[in-house]
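Every protein chain except one is present and positioned as in the full complex.
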Amino acid sequence: MADLKVDLGKGLTLSNPVMTASGTFGYGTEYADFMDISRLGGIIVKGTTLHHREGNPYPRMAETPSGMLNAVGLQNKGVDYFVEKIYPDIKDTATNMIVNVSGSSVEDYVATAAKINELDSIPAIELNISCPNVKQGGMTFGTDPKVAKEVVSAVRNVYSKHLMVKLTPNVTSITDMALAVEEAGADSVSLINTLMGMAIDARTRRPVLSTVTGGLSGPCVKPVALRMVWQVSKVLSVPVVGLGGIMNATDAVEFLLAGASAVEVGTANFINPAVGEEIICGINEYLDQNGMNSVTELTGALIV
Amino acid sequence: MADLKVDLGKGLTLSNPVMTASGTFGYGTEYADFMDISRLGGIIVKGTTLHHREGNPYPRMAETPSGMLNAVGLQNKGVDYFVEKIYPDIKDTATNMIVNVSGSSVEDYVATAAKINELDSIPAIELNISCPNVKQGGMTFGTDPKVAKEVVSAVRNVYSKHLMVKLTPNVTSITDMALAVEEAGADSVSLINTLMGMAIDARTRRPVLSTVTGGLSGPCVKPVALRMVWQVSKVLSVPVVGLGGIMNATDAVEFLLAGASAVEVGTANFINPAVGEEIICGINEYLDQNGMNSVTELTGALIV
Amino acid sequence: MADLVVESLTTMPNGQYYRLILRGESPLLDCRPGQFAEVRIDQTDVLLRRPISIHFVDKERNEMWLLIQKAGKGTTALSSIQRGNRLNLVYPLGNGFNATDNDYRHPLLVGGGVGVAPLLMLGAAFRNLGVEPTFLLGARKALDLNELDEYEKFGRVFLTTEDGSLGEKGFVTQHSVLSSEKFDGVFACGPTPMMKAIAQYAASHDIPCEVSLENRMACGIGACLCCVEDTRNGHQRVCADGPVFNINDLKWQI
Partner (left out) sequence: MADLVVESLTTMPNGQYYRLILRGESPLLDCRPGQFAEVRIDQTDVLLRRPISIHFVDKERNEMWLLIQKAGKGTTALSSIQRGNRLNLVYPLGNGFNATDNDYRHPLLVGGGVGVAPLLMLGAAFRNLGVEPTFLLGARKALDLNELDEYEKFGRVFLTTEDGSLGEKGFVTQHSVLSSEKFDGVFACGPTPMMKAIAQYAASHDIPCEVSLENRMACGIGACLCCVEDTRNGHQRVCADGPVFNINDLKWQI
């Protein structure tokens, strides 16, 4: 049995490198029938915003070749509801419960992060900067390094624990984005969020999603995600958390080799609700088979 | 039998909207055993550069979920060889033979395009601006609107026939890129080229491709391609040629609905070397079944 | 989550529907009528599981029945599964009909097309409570109406076909039994237009009505929020808060 522990810094230590991705694992409780969720390295709960959001109209999902598009639109009851109603239920889960924080203005992000900062049992937030910036005409925070820096700095001022920043892949230079958020004080970066895509039903001649476009996830995005993790981990000093299309332990190992210190599993949970636990076991087996003592030996061990 | 003719302007008229994508169909002759290649709307031949290129070392290919990565690296014998040795063989093919032109400097692009301009039986070039710009430190021509404009304008000055410009999807704003090349004089734009990706062999701990990263194509990229075609066709006045993951007639119809005037088929040729002809038939059937008289009625007919 | 063993696959006369009988190797979990399973379709390029209603549970034989229409690539690929193969199911999912919690004396169970699937188990549950349910099943043509003897075990069966080839000609909502008898509860599953029409009938007769929705799902267990229906309580998850809804909670224009 190899050592699976991973220290992402600033108080965020994982018992193993496998977390579940925001929006795909609810608040964890939905999966408790299928696995011991406390065995996960961390659970990143649903995207939380300052105010209640109803999300987008149905239909919100389309299956695509080896992937899916979603247009959930951050449906959630807002941070106050989270603090009062959900936090008490989940705070004793014996793993890292991390809140994914979203917003449409710098003020929203800051206000939400400040409230989460007060919750003792939440060791980290994952700042989702791929949402449209309403003040700047819908351009997302995550596609302009300057704007990203601004929001991350502002959150950094009010958030004292581990600040993970999640990057969107819909950019020309992922390294510019990563460097910007690192400079602004991120303790780690996670990538990738979904690729922007679209599905059409030729029979009805309509888009499948109510919002026309949506976010692509699943195995189809893995090559793009691996590439970005590799590029980013080469230039960053802070740890990188890799995700995008991880379906099994082999995929997870690939992300670690590319430079990730930990991984998140998203869409795969829908197909196999016990996949998180299986990936943890599989990584351990890989380490044993390859005579490695610690999972940290895998990070960035790609031979190029 | 519906009217399949498409006029892309500036002398480029297609008997039907189905072309084959550069780098996936050789010079057409490779496929002559499998179909009547003159039935295609057009054949976009291999990427041609000013000078001979040996391309990248083997391995150049990795299969990924519903897709493949390639790192061919524009292997070709250079434009002079094309003019002297290949052109005579293909010039009488009874369809539009279009040359895909690549380069690593503005001068290269211009010199290559000028030579192709002299070839009577080549009605158009497809300018591939996704290659690294050696003068600007490897940044590609296709990811900065200013640089793209510069190269397209320069080529426009020497190239008098139909100038199609092929866009790379690895950008934050595909519409900015499209608008820039339109302003610079493009007669049409084609998209998407490959998404930059990577594959790792966990067993050997090495990248699968000799170049580490490569270009992703095939069904996995279709959602991204459709989204970009839809975005671009809404803002452009010139016609859009759509491609990326088209495997059958239904996929092709989706691109037309999203706003494409014509399509290109790439990776699908590898799996079914007669797929081009099948897609032409399938589009015709779709039009008949839906009581449409001309394929032009499909372009942009998405109901949103 | 469990692997069940394929005991039999019976293709229905229309060639489009098939019934799978699955056997548990350990005792099947308790299922309520209207609950569903998320079926994993292996060795194809189908990524997500497919939600399929639990058609019937034969407790003695420890068997679960599914009635499936070849709607697209997943359900078509599944139709070539062989006896003895294993099928991975996440079940039971969803709320199920509230039927059995209440005191219905004359329940009407209305199904259209493959939407009849959950009604067999629901009918059996009523019969267990000593209540005789009335099935009203509709389809396009006679060939689409199958296993009628199974329904007849539990209640009376009325039929409609659009082409008049079996039962009354027309839609289920036009069947004469709706005017000749009085029901005290309606349970419907089928195409949305049919369910809306039935909901209208129920509303105008002031009868409680529950419908089972088939929104597109990703996770099936309430985690992803892809399957939501816009209800009077906001966006509700069809997989976890449904699939069965009282029509009063829906925002349907009826």
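Descriptive notes on the structure:
Read from first to last, the chains carry the letters A, B and C; within each, the first residue is number 1.
Just so we're on the same page, a contact is a pair of C-beta atoms (placed from the backbone, for glycine too) under 8 Å apart; a residue touches a chain by one contact, two chains touch by 3 or more.
These figures come from a predicted structure and were not determined experimentally.
For the omitted chain, the shown partners it touches in the full complex are B, C.
Set against the missing chain, the residues B:25, B:109 or B:230 yield one that touches it, B:25. Considering the full assembly, B:54 is the residue among B:7, B:36 or B:54 that touches the omitted chain.
Within the full complex, the residue among B:103, B:145, B:219 or B:259 touching the omitted chain is B:219. By the touch definition given at the top, chain C reaches the unshown chain through residues 43-45, 77. Listed by residue number, the positions of chain B touching the unshown chain are 23-26, 30-31, 34, 46, 54-55, 57-63, 65-68, 70, 72, 75, 218-219, 267, 269-274.
The rule is short, and it goes like this: only the chains that are shown with their structure count from here on.
By the document's definition of touch, common neighbours of chain B and chain C comprise A. The most centrally placed chain, judged by C-alpha centroids, is A.
When each chain is reduced to the average of its Cα atoms, B sits farthest from chain C.
In this assembly, the C-alpha centroid of chain B lies 47 Å from the C-alpha centroid of chain C. Centres computed as Cα averages put chain A at a distance of 34 Å from chain B. For chain C, residues touching at least two other chains, in rising order: 45.
Multi-chain contact residues of chain A (touching two or more other chains) are listed as 65-67, 218-219.
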